[in-house]
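For this view, one protein chain was removed and the others were kept in their places.
Moving on, here comes chain A:
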Amino acid sequence: MIAQQIINAVSLGGVYALLALGLAIVFSIVGLINFAHGELMTLSGYALLAALVFGLPFPAAVLVAVSCGALAAVAMERVAFRPMRGASVTSLLLTSFAVSSLLKVVFQNGISARPQPVAMPGWMTGAFSFGDFTIGVGPSISIVVSALALIALELFLRRTVTGTAMRAAAEDFNVVRLMGIPASRIIATAFLLSGLLAGLAAMLWVAQRASVDPLMGFTPVLKAFIAAVVGGLGSLPGAVAGGFLLGIIEVLLQATLPAAVAPYRDAIVLSGVIAVLLVRPQGLIPAVRVQRS
């Protein structure tokens, strides 16, 4: 049972890590906490649904959905955030809230206020057994996909020119521009990556929840924000660490708290976050430059 709970924790932590990473990439470059990140997930979810309705085979539908998330992120930057470039952190934050609310209303009125069922293929609800315990296919996929995405992102940031430029931009954007790297390209890439991560996270999220609804982005973006803050805002390794930590704490509390205390789970988790921040105000793994712009 303990082994089982550890798998549950890693699986949830992986999804949180992907989400937090999506927020952190954008924050590290432009100093924006994009609260519309959750709506990128919702959009990918609806894209998956639409692709399935149009009869695409499941893998192709997933591909379409993830690309939609990435493209939507780039479009969001172009439409909403580029005109705000250089604005204060607060203005950017408010802009992201505005984009988020706007998209929620569009989804509610344009599609439906009712959650739409997404029938996952039968093998996703399967499980395989190792002696005493069974591992569900869903959680296994979550773990594998999160791990692969984290490794791929790491390779991209370490081994490519754009990746190197992005890491440099996170430390000092002006110097990077003086080196002749166009700012727009760096920023667009940051959004593209964050959209890709949102799309992937959305697929794992929908696979576990079997429905898409207009408000589904709210909880994940909140969790991602908490994870990113605990990890150290703007720090990519910090976001991953924060995501896993949050996932592990949530599952452990859910598994062990007695029924009478269980409703206070979220309060206990958030108290834990405060405790971590009291000891390490800059987060677990602080960013090289904590506050930009």
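Descriptive notes on the structure:
One rule holds for everything that comes next: a contact is a pair of C-beta atoms (placed from the backbone, for glycine too) under 8 Å apart; a residue touches a chain by one contact, two chains touch by 3 or more; residues count from 1.
Everything below uses one rule, namely that contacts and distances are computed from a predicted model.
One chain of the assembly is not displayed; among "NADH-quinone oxidoreductase", "Heterodisulfide reductase subunit A", "Branched-chain amino acid transport system substrate-binding protein" or "AzlD domain-containing protein", its UniProt protein name is "Branched-chain amino acid transport system substrate-binding protein".
Of the listed residues A:Ala50, A:Leu215 or A:Ile285, the one in contact with the hidden chain in the full complex is A:Leu215. For the chain left out of this panel, the touching residue among A:Ser11, A:Ser28 or A:Ser194 is A:Ser11.
In the complete assembly, the contact with the undisplayed chain comes from A:Ala262, out of A:Ala262, A:Ala275 or A:Val288. With the whole complex as reference, residues 1, 4-5, 8, 11-12, 15, 105, 108-109, 112-117, 119-120, 122, 124-127, 129, 134, 136-139, 205, 207-211, 213, 215-216, 218-220, 223, 250-252, 254-255, 259, 262-263, 265-266 of chain A touch the missing chain.
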